[in-house]
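Part of the complex only, each chain left as placed.
In order of appearance the chains are A, B and C, and numbering begins at 1 in each one.
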Amino acid sequence: MFSVTVRDHVMIAHSFKGEVFGPAQRLHGATYVVDVEFKRPALDADGIVVDIGRAGETLHRVLSDLNFRNLDEVPEFAGRNTTTEFLAQVVFNRLVAAIRGGELGPGAREVEQIRVTLHESHVASATFEGRAGVAS
Amino acid sequence: MFSVTVRDHVMIAHSFKGEVFGPAQRLHGATYVVDVEFKRPALDADGIVVDIGRAGETLHRVLSDLNFRNLDEVPEFAGRNTTTEFLAQVVFNRLVAAIRGGELGPGAREVEQIRVTLHESHVASATFEGRAGVAS
Amino acid sequence: MFSVTVRDHVMIAHSFKGEVFGPAQRLHGATYVVDVEFKRPALDADGIVVDIGRAGETLHRVLSDLNFRNLDEVPEFAGRNTTTEFLAQVVFNRLVAAIRGGELGPGAREVEQIRVTLHESHVASATFEGRAGVAS
């Protein structure tokens, strides 16, 4: 299996509901350094998994929609805790939609699996990995 | 699949038996920077894999039992080479026991897989990954 | 010159005033991974710059006062932009006060210089360095 990984970051504010979160129930924020790994079993005719330039631009566009926002005020997330693991899946879903929409080019439809990791500090991160399910 | 990863470290002394180890047969030591990834297929009602605070505290407690020790004198390891890969499994086993004992809370029983990586330098690390086997 | 450096982190929300900040004028947040370097010209009788355990605890205590907060609501920062470089100086000032108050032990009064770096992402950081001015 081949893969290509690109990195970018996003800075947001939010708060959590639930005693398990302790002081993180207060409005606070985070920088998430985001790694996205695109996986496919064979390279295309150019010898690549995806156009790495386009992959980086698409990740940047997806993160820009969240960047410098208070996630508590984003209607789509109402009633949900925007935990690191939850946001990893949000980024995954938006990347799958971008591939479906052709934003990464026709070759990207061969991507089988995507792994999204959000590093919230030097000691903690969360990941969502799933099937891209575009070609099938 | 979702996961959460926490990091801590431990500093130990030990020696190895066997020609393959060369100068590492002498008493020496290591800092292991330890990453533990907890995996489960779905988030709980709070939107998390495990309580990341509790996960960090449990890892810290597990490593404290080894910290600042000469592993050559730990009865449990008698007759074994406490290699990086062996110690990765030791940490794994103690984390599974901690989940079974409820130390990470009831939700942690849904963790299916745990991946433990010990970084012994900037150029070498070892990993043990296995099924947590608690819920089943 | 000798020095010892310890690392911890803090997660906050805030917003900035001024056109130069663009979208960062909106309420957002950041994880700051914080490195503090304590410098002195000679080691003490134990062979150390400062008690590294106490240094880490003091940094943790200083950051805990800011952790999981919306800095826009902290009276001390009213009318100021809590930029990364500004916060580096805030951490510096509080560490100097801690040394003056004896929180790092009597030996820490020999620290001459402190350098505080806040990493706000994998591509940006800010630093404040100044004289501790305790022994003089």
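Basically, a residue touches a chain if its C-beta (ideal position, glycine included) is under 8 Å from a C-beta of that chain, and two chains touch if they have at least 3 such contacts.
Since this is a predicted model, take the numbers as computed values, not measurements.
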Homomeric complex, total chain copies (3 given): 6
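As a convention for this text, only the chains that are shown with their structure count from here on.
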Classification of the chain A:chain B interface as same or different, half of numbers criterion: different
Distance from chain B to chain A - Cα centre to Cα centre, in angstrom: 27
Touching two or more other chains - residues of chain B: none
Of all residues in chain A, those that touch chain B in their complex: 16, 18, 20-22, 80-86, 88-89, 122-130
Of all residues in chain B, those that touch chain A in their complex: 1-8, 37, 43, 46-49, 51-53, 56, 105
Chain C to chain A touching residues, read off their complex: 7, 9, 11-14, 23-24, 26-33, 67-70, 120-123
